[in-house]
Structure formats: C-alpha cells, structure tokens
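Omission of a single protein chain aside, the complex is shown with its protein chains in their original locations.
Our next item is subunit A:
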Amino acid sequence: MNNMVIFPILLPFISGILLLFFRNLKVQKTFSVLSLSASTLLALYLIADVYTNGIRTLDVSNWAAPFGITIVADMLSSILVLTTNIIALCVVIYSFNSIGKEREKFYYYPVFQMLLIGVNGAFLTGDIFNLFVFFEVMLMSSYVLLVLGGTKIQLRETIKYILVNVISSALFVIAVAYLYSVVGTLNMAHLSERIAEIGQPGIITVIAVLFLIVFGLKGAVFPLFFWLPGSYYAAPAPVLALFGALLTKVGVYSITRTYTLMFYHDTDYTHTLLSWIAIATIIIGVIGAIAYWDIKKIVIYNIIIAVGVIVYGVSLFNEAGTNGAVLYLVHDMIIKAALFLLIGIMAKIAGTSDLRKMSGLIKEFPVVGWTFFVAAISLAGIPPLSGFAGKLLIVQGSIEAGDYFGTFIILGSSLIVLYSIMKVFINGFWGVPMKIENKQTKTVNMLLVPAMVLVAISLAFGLGLEKLLPYFSQATETLMNPDLYIDAVLKE
C-alpha cells in the first residue's frame, strides 16, 4: 500500500489540529506521545518497506508524476524521517518537565506537531514548490516556538530570525521562478531529466548557486550563518534541541538533494564552490566553539561545524564521501539533540549557562556527568561511538578526491570539537563542587531519561553499525545514481 508514504506528514497534521481543541494539558501530553510513538513505528515500517521494495512514491490524488505532486520516500528520506520522529519523541517528553505551564497553555504541543509536518514533509516531498511550502510550514512553527513565552531576548532575536527567513523565502520563490522559466516543470525528477537533456548551461549553474544561497541561509553555511548563534541562544532548552537537531539539517538535506539529483552536470564549478564554503563553515564554527565560555554558545557553534562537515562530504560527490555525509547527518541530528537536552539540564542545575560560574556538578549528579561525557566523545568521533564512521568515510572520500587540505581541516576540526566540549565537561563537572540552590533531583532525573535514551540510541548506532550499513549504502546508491530516483518517480 503506497499510501503509507504520506502518513509521516498526515499523522502530525491530524494530531496538531486535534490538539488545538483540547485545553487539558494531560490530554495534550498523552496525545502528543501517542502520536509521535505511532509515527516512529510508521517510519520504521517505511524503512523496512523501502529496503525491500525500493523507492516508494505516491502520486497525490492520482495525477501522474510530472503533473501532480509526488511524495517520494527513498532510503535517505525514510531514515531522516525516522530520526526526526525519535528526536521529537524524546524532546516532547523532556518538555513535560522543562517548558513550563505558561508556555504549555499557549499551544506549545500543537505548534510542536506543526513543526514536524514541515520537517517530515520537506524530507519526503518530490516537488520543488511543495518543498518551499513545507519549508514555510516548518519556519512559521519555528517562529512561534521561538517567541513563545515573550521574554525580551526572545522578542529581539525572533525579529532577526524572521527577517532572515523572510528574505531567504523570497529568494527561494525567485529561484523557483527562474528554474520554472528555464525548464518548465516543478517535479524534481522531471526537473533533473530536463536539466540533463539541456546539459546544464550557464543559467542552470547560476540557479544552482541561487539555491545554494537559499538552502545555505536555512542551513547556516559560511557567509550565511550569522543569524544562527543569536537566534538559537534565545530559545528555551527543548525548543533549542529541536531547532539544533532538525532545522539546519533540513537545509543540509535540501542542498544534498538538489546537488545530487539536479545540478550534477557541471561539478567543476558548483561542487568546488560547495567544498570551499564547507571548509570555511568548519573554520568559522571552530573559532566560535573555542571562543565562548557559555555552554549554549559552544554547542550552537558545534552545529555550524557539523553542517560544514556534512556539506563537505556532499561536495566530494564520490561514493565514500556521500556515504559518510549521510551517516554523519543522522549521527549529528541525534547527538546534537542529546547535547542540547543535557546542557539544558546543566543550566537548570547550576542556574546559569556561564561555564565560569559552575563547577563540580559530578559530585551531586554523577549520571548527568557521565552521560554528558559519552555524548561528548561521541560528538568528537572516538572510534566505538557513532561519530566515527561518518567522519572516517568523509576523510576517505576526500583522500580519494586528492583534497589533502580538506582532509586536514576535517581531522583538525575534530580535535577542536573535542577540546570545546571537554572544556564544558572539565569546567562544569570537575573541580570544587559549587553551591547548588534548590536541588531538584527529581526533576533532573525526569529530564535525564529522554537525554539518556538519545545517547543510548547514539551508542547503539555506533556499535551496531554493521547491521545498519546496508540501509545507508542504499541511501547513498540513490544519491549517486539519480536515474534510480527519476525512474521510480516517472515510472518509464
């Protein structure tokens, strides 16, 4: 039954609307958890289905492929949908004890579901304008989640966040308009086919760069990352975890999709540009990650580094590099969510996010400390853990491509990531125990559960990689052979 493909979008849509009608918070919480668990199971089923039957597509309302909107679930989309749902489930459980009554009362859980419609939709759609619409669904929910609560810092930063995203949305519309005037279609598979027919002339390269600017603004790559540190700093911990894990990754996914499916004929120009941008992104992220003494800022700059690493893997455009980028993308979504939840707990215990004002937390909260330690070394890519394989493959790909400077930057950045996150661990958890006012051990334990689940998933991801690798190589195979995607959608 191909209708399964649309359920990851439909389920949060239905539950988001239903939640608007129930003011009772208990109902909202239970319903959110039920709906998210259901969509996690559905996503698992979707992966199994795509694994055995190949790419699954659904022509909405039975309009044949280039004329209607097509929902396409290839392996990459299915894996990302599963990751999204797992993270959302953990974050929503974390929210129960952290977000506070005054935010919950004003439609926190419905908007949360709306954000998921946008993210899942962006991963699954096969139509470029539909991608724009799902971006807007995602962004509008993110505006609301960012400002919900209405403190001064949130208001101030939301204005900047909205302004940047309004501009990038207008650019997206402009880019779609140009592309439509050149090739005359909006379906991504059909676009790819037609671009291949005309062999990517100069104008298509210009449009490709315009798309890079649009998705780079969403995904925070080098010259376009400026809005991210301030805006993300304003959000409360669970919202920050959701943003840090999902929003920028949608931009990265879109770059991956467009640059492997559509604009792959003139790789000399576009992919070289992409690799330089990626390297600059890593360098900027690294500088930010060592510069700050604020735990939120440190992890926020680590998002930028990871975006750079993934985009670099995509820019290599060879088997190993792409495979590494996909592995690292999934690893990074999980581990960033876990880290943001953990530093949320740290900030709650210490009452500040300034690293210089906290110390010795491990005495009172050893479990938090060691969970954070595992998450930290996993982030840096220490071998048995999940960050290792992705980076290894990216490094292998870059050596195959003969780009030793890129290799050096990737490996060097891991070292600095490790330094920046160990700075948090050593200064926050070791040292003389600080005086903790109103120790809320019970709340901390409740908050710790979802964070530990994410860290455990990340551990399992690293240790059980052998089992997962076939799925990831299937995802890479589709990315490297756009024909598979085109054939599945257009059914020739």
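Please note the rule applied: a contact is a pair of C-beta atoms (placed from the backbone, for glycine too) under 8 Å apart; a residue touches a chain by one contact, two chains touch by 3 or more; residues count from 1.
Here is the rule we use: contacts and distances are computed from a predicted model.
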item	value
Per UniProt, the name of the complex member that is left out, chosen from "Light-independent protochlorophyllide reductase subunit N", "Na(+)/H(+) antiporter subunit C", "Protocatechuate 3,4-dioxygenase subunit alpha" or "3-methyl-2-oxobutanoate dehydrogenase (2-methylpropanoyl-transferring)"	"Na(+)/H(+) antiporter subunit C"
Among A:159, A:291, A:367 or A:463, the residue in touch with the chain that has been omitted	A:159
Of A:129, A:293 or A:430, the one touching the omitted chain in the full complex	A:129
Hidden partner interface residues of subunit A, rising order	129, 132-133, 136, 140, 143, 147, 150, 152-153, 155-160, 162-163, 166-167, 169-170, 173-174, 176-178, 180-181, 186, 230
